[in-house]
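Take a look at this one; I'll ask things after.
Only one protein chain is missing from this complex, and each of the others stays in its spot.
Should a chain be cited, it is by its letter among A and B, assigned in written order, with residues numbered from 1 in that chain.
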Amino acid sequence: MSVLLDIQGLSKSYPGVKANDDISFQIQEGEIHALLGENGAGKSTLVKMIYGLVRPDSGAMILNGEKFAPPKPFFARQKGVSMVFQHFSLFEALTVAENITLGMDVAPSRKELSAQIRKVSNEYGLPLDPDRLIGDLSVGERQRVEIIRCLLQNPRLLIMDEPTSVLTPQEVETLFGTLRKLSANGVAILYISHKLDEIKALCDHATVLRMGKVVDTCIPANETARSMAEMMIGGELEMPKPREFNPGEAVLEIKNLSLDSTDPFGTNLKNVSLSLRKGEIMGIGGVAGNGQDELLASLSGERLVDKEMIVLKGAAIGRLGPNERRKLGLLTGPEERLGHAAAPAMSLADNALLTGSIRMGLANKGFLKHRKIDEFAKHIVKEFDVRTPSIKVMAKALSGGNLQKFVIGREVLQSPEVLVVNQPTWGVDAAAAAAIRRAIQELAESGAAVLVVSQDLDELMEMSDTFAVLAEGAMSKPQIAEGLTIDEIGLMMGGQLEGAQHAEA
Amino acid sequence: MDFSSLNPVAMIVLLVGAATPILLAALGELVVEKSGVLNLGVEGMMIIGAVTGFIVATETASPYAGMLGSMVGGALVAMIFGFLTQFLRSNQVATGLALTLFGLGLAALLGGDYNGIKPPPTPRLNIEGLSDLPIVGELLFSYDPVIYFSIFLVAAVWYFLNRTRGGLILRACGENHDAAHSLGYNVVMIRFGAIMFGGACAGLGGAYVSLIRVPQWTEGMTAGIGWIALAIVVFASWKPWRAILGAYLFGGITILQLSLQALGISISAAYLSMTPYIVTIVVLVIMSADRKRASLNAPACLGRSFHASN
Partner (left out) sequence: MLRLEPRQKASNMMLYFTPLIAVALTMVVGGALFAMLGINPFDAIWIIFFDPFLDSFNLSQLFIKAAPLILIAIGLSLGFRAGVWNIGAEGQFIMGALVGGATGLALWGMEGWWILPFMAIMGAVGGFAWAMIPAILKIRFNANEILVSLMLVYVAQNLLSAMVIGPLRDPDGFNFPESRSFSRNDATELPMIFEPLGLHVGGVVALIALAGAFILLQRHSLGFNIKLTGDSPRAARFAGVNPSIIIAVCLGISGALAGLAGLFELTGPAGKLTTNFPVGYGFTAIIVAFLGRLHPVGILLAGVVLAGTFIGGENAQFMLQLPSAAVRVFQGMLLFFLLAVEILISYRIRFSKGAS
């Protein structure tokens, strides 16, 4: 094997951060090379430089013995470097074929392209219909579109940014099969992930990044998940202690909840039922787009449902708005931080008022109590260690992790009786994620009931007492989380909701 | 009252003339909106086109030079909008309004010396044998060239948007500008180009009013048809063929109410003059009522300002 890409001392700074600092390593032809690191370690910046989306401040790259400095993705693709993004760059209202054309620099005719798509998709076990609209595809199918788009250009290096974070376990297996086949055909793969089991199963080499620097390299097959995690965080890994689970009486009951999505590409909820008890953390897994947004909207009160579908402490609340539900103790934290949980161009103080008005008594007959609002905002900032120069800073100026701490803190500090959160640690750095999980667990220990919706199965397994899956708008029966195997969860996610044989919780 | 004077053939000919400026402006705006930009300055660009077209035509004594001038004029003021919204990221709604207010003022200023002049006439098509045919000749073969051009433009815009790679890229920018950017497309420049095209179309539409339909220059002569063109785009669900339908429908209503006024019907002329605007509202309501469908047709990034994160 010979060296395909030689990275020599790449650096890139943004105002206030050194995203990449003197990064050097090599990728061999046909190898699957892992780029390992926590959120914020600099992985994304590095691959954007390789793909020509960002230009390095200093350093050089050699591709196949030639100097390689792509000013634009076009030039990178010309040289055989392709990339599959974490957040897909797809167009929902366009067809599969149109999406693929857009990603190609020299596109064949429609007919020819459709034929090529069918051929490549069969070759690599990624079935796709070129004429379907992207909006109608599942997340796994969307990723196939991205991959096929890359493959049609005969890449020599394929960059994959967190490809499995949105897939079901079965889809992950299919993907790995495809990647191994590619590797056998001589295509090198730069595989970015923080999921250590996957890397151990798939990758030939790994380069570990921390705070923008290369801190280690290893052969994943010779390591344990624990040892790689320690390279990644640069210290001892603390294992979470299992909690005792003694649930109290039921506080929130959802009965046959059905709701049509307003999004033309959304999923309708079908007969979702569950019962949540005091002190319980229930994890709801499943791939995004399977009704999570609709479930959250119906619980927060943004969408109204039949009165009896949602019962809180014996009161039917299906037709109450968000503030009436807050008054009764049901608080929610949506997935989207900016533009849903928080107003981007408003200050943290204003954002504290956004949901805190009722329970914290921040207004009197509609007139705002500015001093109390500021106090509440400062309290959140202090208790949840939100790094910000002041509470007058706009929400959008905060980093993702800091804003998420603020948003979760805002709800937790209002002492909810039931808290519903969607993707509480999505795109958040590890330290902030740990703090958020701890806060949620403490809340449950103090007697609140918590519903955590997430795509991150590891997170759900770590936190939850009970576990259920939302698939295509329907929910599986909640089960005791401890002891569930990945295969059982996979079956639940695949839609075979009663598949796993387990004691009912 | 004598309705027999309402000759259907003559009315259709008039209808097409009344519809063409709206159709041209709507086609331009359709392309702009497909790229993800909402330019509310159509009225301003049309009136600028009307005055620049008129000035160039009278100064050169050539209506065609005037039409070319109107397109340049419309595109130039559209460029101000493009620069502000695409490079300085200003609010598209506010900037579009500014363009209309500015355009109306500037047109009045430029046209001050041209009130009451007749522009050089634009010849109509006259093909021996065809144009003389009874009814058919009048209905199909005796319009001015701009009308044929507007029909051609409908087909061209349709072909561009649906059959060419350039059109696909433009639609991609309107659907998801972040994804288009990450694939390496220059969203800002593509939109800027679309805005210029929209300006040229609106300009030509304005010149059609001042050079052919009226033909004369008066202040504020576009009288809101730029706004109606915006509504036509919604009516057409962003499809060129339906824009023609919408524009001709409005042309029809305009001609019908004008004919009724001419008949001396007992309703005050002012009430009849309201009808095109009221019908526009009714049509907007019908087309928007189904939210799910409306959101499926509209470009997903319409009106949202794009800012590359790196």
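The criterion applied here is as follows: contacts are C-beta pairs under 8 Å (C-beta built on N, C-alpha and C of every residue); 3 or more make two chains touch, one makes a residue touch a chain.
This structure is a prediction, so every number in the text was calculated from the model and none was measured.
Within the set A:Val393, A:Ala431 or A:Met461, the residue that contacts the chain not displayed is A:Val393.
Listed residues A:Pro169, A:Pro264 or A:Pro344: the one in touch with the omitted chain is A:Pro344. Across B:Phe192, B:Trp227 or B:Tyr248, the residue that sits in touch with the chain not pictured is B:Trp227.
In the complete assembly, the contact with the undisplayed chain comes from B:Ile80, out of B:Ile80, B:Ala172 or B:Ala207.
Considering the whole complex, the residue from B:Leu30, B:Leu104, B:Val188 or B:Ala202 that touches the absent chain is B:Leu104.
Annotation for chain B: contacts to the undisplayed chain at residues 40, 80, 84, 88-91, 93-95, 97-99, 101-109, 112, 219, 223-224, 227-228, 230-231, 234, 268, 270-271, 273-274, 277-278, 280-281, 284-285, 288-289, 291, 294. For chain A, the list of residues touching the undisplayed chain reads 15, 55, 300-302, 321-324, 326, 332, 334, 336, 338-346, 350, 353-355, 357, 363, 366-368, 389, 392-394, 397.
By our rule, only the chains that are shown with their structure count from here on.
In whole angstrom, the spacing between the mean C-alpha positions of chain A and chain B is 45.
Those residues of chain A that touch chain B in the shared complex are 48, 52-54, 72-74, 77, 85, 88-94, 98, 101-103, 107, 262, 264.
Contact residues of chain B toward chain A in the complex are 165, 168-169, 171-172, 175-176, 178-180, 182-185, 291-293, 295-296, 299-300, 310.
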